[in-house]
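All protein chains of the complex are present and in place, except for one that has been dropped.
Per-chain numbering from 1; labels A and B assigned in written order.
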Amino acid sequence: MSRRQLILIALLLLAACALPFFVSNYRTFQFTLALVYSIALLGLNLLTGYNGQISLGHGAFYAIGAYCAAILMDQYGVPYWATLPVAAVVCLVAGFLFGLPALRLEGLYLALATFALGVSLPALLKYHHLEKWTGGVQGIVINKPEAPFGLPLNADQWLYFFTLAVAVLMFVLAWNMLRGRVGRAMVAIRDHHIAAEAMGVNTAMVKSLTFGVSAMYTGIAGALGAIAIQYVAPDSFNFFLSIMFLVGIVVGGLASISGAIYGALFIQFVPNIADEISKAAPWAIFGVFMIGFVYLMPMGVAGAVRVAMARLSRMTQNRQRSI
Amino acid sequence: MKFVPIAALLAVALASPAALAQKKYDPGANDKVIKIGNTNPYSGPASAYGQIGKSIGAYWKMVNDKGGINGRKIEWISYDDGYSPPKTVEMARKLVEQDQVLFVFQPLGTPPNSAIHRYMNAKKVPHLFVATGATKWNDPKNFPWTMGWQPNYQTEGRIYAEHILKNNPKAKVGVLYQNDDYGKDYLKGFRDGLGDRAASMIVKEVSYETSDPTVDSQIVQLQASGADTFFNITTPKFAAQAIRKAYDTGWKPMHYLNNVSTSIGSVLKPAGLEKAEGLISTQYLKEQTDEQWKDDPAIKEWEAFMKKYYPDGDLLSSFPLYGYTVAQTLHQVLKQAGDNLTRANIMKQAASLKDFRPDTMLPGIRINTSATDFAPIESEQLVRFDGQQWRRFGPIIGK
Partner (left out) sequence: MEAFLHQVLAGLATGGIYASLALALVMIYQATHLVNFAQGELAMFATYFAWSLINAGMPYWPAFLLTVVFAFLLGVLIERIIIRPVENAPVLAVVVVFIALLVILNSVTGWIFSYTIKTFPSPFPAEPIFGQYMSAHEAGAIGVTLVVLLLLYAFFRFTPLGLAMRAAAQNPDSARLVGIRVGWMLALGWGLAAAIGSVAGMMVAPIVFLDPNMMGGVLLYAFAAALVGGIDNPAGAVFGGFLVGVLENVLGAFVIGNELKLAVALVLIIGVLVVRPSGFFGKVFVARV
């Protein structure tokens, strides 16, 4: 990472830390949700963007994470922060196990398998034999955490910082993984899996593991989302959520870490803008936004930013040379 | 901790001398306007319900054209939540914290309302006349800021159970229900009504998901179970399918249909009127597509309202009439509140409706509330479909 990038990231982080002191609690809450989505999108991007495996069912892992947090807090009195590691492990295992049979499936068939997962999970959450834990169609109401150690923050601000800290950690871990051996193997499999295999990459292992890690990210996001919303119900995790995740990574930028953030901002805020523009057909406006983004930035926002940055630096270099 | 800003605002509002002269205001109200917030699904698979939000908005436009309520105009802020609980939380917070509405009125759906139930009560902002028939909204002791409106599903389920016990105690009942809170609430009320005979009388219960294309398979299952009585807990589209399929397969059960789908124009006509003959249901609103109300002045007035203020609205659907009626109820509450537009007083007035009767409700049905009774409509009347119209029979049931 270049020094300039580091400075940029430090500045961004500083801005993110200052944010809750300048905007209302409601806005802080919205940005908390955007952070939550960014973790989920990063997870999906690891799988789809970097490893080339499509998933139409990541809403399911998000839901599993959310229910993990809700059930632990509601029935076992586990503190909210302690539910995250549990959600992470549960989703890691679930994702890994799901990734094993999915190994045999490619392209559209993998899409179908993940799609089945996304469609079936809400039905499973409602299933009457599981009602004891899941609360069935009524869902589970949970408490919002207050700031600890007497910090002078309100609940919204505290949750924002908590989520921000988790998000930063997850992003750093992803960055670290992607530039290492595993990351290179993931990309190699996406680009040419036979060649990768020939080079000695254990494709089966890497693919299943990517599935697990991806599910883990999304599960952690789900747990954070449940804590922020203070409520889980099957209706919160319908198939459309999975679709929105997919839209998010494409609009944000495939195979890009920063793309997860842009995508999260898109799925968090653009539907609200659409609603402001038209009550008659908000979805139509939202659809137009989607098409507009894809037209203007086919490589996603991250791709467009990359191009713009490159141009900018070339321009400055040229200027320096001319001087 | 998070109540500090509100309390501070309140202190400022109370301290300003202008507000002291009899007129009392909380955020969202002043001499000129009353701000009312709402969430509705305007996008996604539940969009049909969005007609309720739109018709209520149209109602306030009419009220404003006529000079408003006690000289104040209504500002109606309604957001799309797509029937998704997380979005409802976000939008409710926007309404309360950013738009600073006086109260939130008629947010739609049980899961969305469950998601904001606690928040609204913690903020002490009225969560008024929510658009769902769950029983939990009538809990003034634990949730003094939340109130339902329509008759609750469990009560209605019990009415059918009692009717069956009285008329055919040997009935073998098959139930079709939507697999969500609404369907399960009806089923619970129905089972409670049958009491300890529920286990022996209900021979089959089958559910469907709203994503199912048809309920044909479920109807065939019920028919095969040997049931002679059918309790049909479905929303309009599936109700029409079920009525038609039950008839076409030659199954001729005693058929009870939930109130949700009693629209003649948008359910029974599509299913086929001859196939719907003999249906039993309950009603509390006039059904505008029923011929007996064709010349009713209230329905005529409603039609004129629709034409002028909500021309895109569907005259066949039961949702706009529902919205119009619930808006009338709030209109009454705001009239009663007078110049004391504090949140506490809004709740107090909503809890002191006495024999209020919006003109679009069935004769004999009244709205009554009190400090311990947060269930505005608690009476319904049994109706039977004669192939043309819903015929009311028996007394008004309930309070």
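Points worth noting:
Simple rule for what comes next: contacts are C-beta pairs under 8 Å (C-beta built on N, C-alpha and C of every residue); 3 or more make two chains touch, one makes a residue touch a chain.
Note that the structure is a prediction, hence the values are computed from the model and not measured.
Among the displayed chains, contact with the absent chain in the complete complex occurs for A, B. Only one of A:9, A:78 or A:105 touches the absent chain when the whole complex is considered: A:105. Of the listed positions B:62, B:316, B:344 or B:396, the one in contact with the omitted chain in the full complex is B:316. Only one of B:28, B:57 or B:236 touches the chain withheld from this view, namely B:236. Per the touch definition above, the residue from A:54, A:87 or A:301 contacting the chain not shown is A:54. Here the missing chain is touched by one residue of A:113, A:140 or A:257, and it is A:113.
Counting the whole complex, the residues of subunit A in touch with the unshown chain are 48, 54, 101, 104-106, 108-109, 111-113, 115-116, 119-120, 123-124, 126-128, 194-195, 239, 243, 246-247, 249-251, 254, 280-284, 286-288, 290-291, 294-295, 298-299. On the side of subunit B, touch with the chain left out of the figure occurs at residues 43, 45, 47-48, 50-51, 179, 206-214, 216-218, 220-221, 223-224, 236-237, 240-241, 248-250, 265-267, 269-270, 312-314, 316-317.
What we mean here is this: only the chains that are shown with their structure count from here on.
As a whole-number value, the distance joining the C-alpha centres of subunit A and subunit B reads 36 Å.
Remark: subunit A residues 24-27, 29-30, 33, 119, 123, 126, 136-139, 141, 146-147, 154-156, 225, 229-231, 233-236, 238, 240, 271-272, 274-275, 279-283, 286 touch subunit B in the complex. Remark: subunit B residues 1-2, 5, 42-44, 54, 78-80, 82-87, 89-90, 93-94, 97-98, 109, 111-112, 114-115, 117-119, 179-181, 184, 209, 211, 312 touch subunit A in the complex.
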